[in-house]
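Heads up: the structure comes next, in structure tokens.
Omission of a single protein chain aside, the complex is shown with its protein chains in their original locations.
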Amino acid sequence: MTDTAALEANGWAKTPDGTALEKTFKFANFVEAFGFMTRAAIHAEKLNHHPEWFNVYNKVEVRLTTHDTGGLSELDVKLATTMDKLAG
Amino acid sequence: MTDTAALEANGWAKTPDGTALEKTFKFANFVEAFGFMTRAAIHAEKLNHHPEWFNVYNKVEVRLTTHDTGGLSELDVKLATTMDKLAG
Amino acid sequence: MTDTAALEANGWAKTPDGTALEKTFKFANFVEAFGFMTRAAIHAEKLNHHPEWFNVYNKVEVRLTTHDTGGLSELDVKLATTMDKLAG
Partner (left out) sequence: MTDTAALEANGWAKTPDGTALEKTFKFANFVEAFGFMTRAAIHAEKLNHHPEWFNVYNKVEVRLTTHDTGGLSELDVKLATTMDKLAG
């Protein structure tokens, strides 16, 4: 099973059905939010694992799930951990 | 009143209450979708008018509205028109 | 040996010592140039092979070489080919 305890301690929440992780990132302004998205996008493409994400101004809402398995996988943990590092 | 007829002919839909414009853009893959978002982000910041947008893989769902006026404005028309050109 | 004939037919030039490929891309404006760079950057990181590139306004000068081997490799051909596709 995918261990998400460390991520949950860092602000990620599992959806009620346990198939996805969600977190909202807030930045100083739109430029900072988009700088985060650009760096996260590069990492996502490199992992070949892409987020579902919504942005408005300084806010980025992220939802991670692994469509192939219908649930969470190590790729979600890896991308979530990377995003936390990028957001500093 | 803000004239959105040309945009509606180009795939934008007004929300039922008339306060926002929505369109879903599809690209060949994630990299193309994010390339579109980057260029649109630069234009958005330049206009100081930012989209609400959701991305997953090759899909970008955009919602434009003008919070200051609680409805559509020329800024929405301008950003929508720019996005259509970028997605070209 | 790395075959660069197709690339040279498409505007890439080998440096006199044969260790690098160079091409200058021109776009309509800065935003288009940076949109190209963003998409190329994602591909570069995915290949773990990065360009030397210079940008001013609508112009992007690219130099590709493989530092590990001190010359051209298949990675340069791959990144050059990808960049040509992106620049469309």
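Each chain gets a letter, A, B and C, in the order it is written, and its residues are counted from 1.
The definition used in the following text is that contacts are C-beta pairs under 8 Å (C-beta built on N, C-alpha and C of every residue); 3 or more make two chains touch, one makes a residue touch a chain.
Model, not experiment: these values are computed from the prediction.
> Which listed residue, A:Ala20, A:Ile42 or A:Val62, touches the chain dropped from view?
Of these options, the touching residue for the absent chain is A:Ile42.
> Per the definition of touch given earlier, which of C:Val31, C:Leu72 or C:Ala87 contacts the omitted chain?
The one listed residue touching the chain not shown is C:Val31.
> Kindly state which of the options B:Leu7, B:Ile42, B:Leu64 or B:Ala87 is in contact with the chain not pictured.
Checking each option in B:Leu7, B:Ile42, B:Leu64 or B:Ala87, the one touching the absent chain turns out to be B:Ile42.
> Can you name the residues of subunit B that touch the chain not displayed here?
38, 41-42, 45-46
> List every residue of subunit C that touches the chain not included in the displayed model.
30-31, 34, 37-38, 41, 44-45, 50-57
> Could you pull out which residues of subunit A are in touch with the chain that's been left out?
31-32, 34-36, 38-39, 42-43, 86
One rule holds in what follows: only the chains that are shown with their structure count from here on.
> Interface check for copies subunit B and subunit C. Shared numbers divided by all numbers used: above half gives same, below half gives different; which is it?
same
> Of all the residues in subunit C, which ones touch at least 2 other chains?
38, 42
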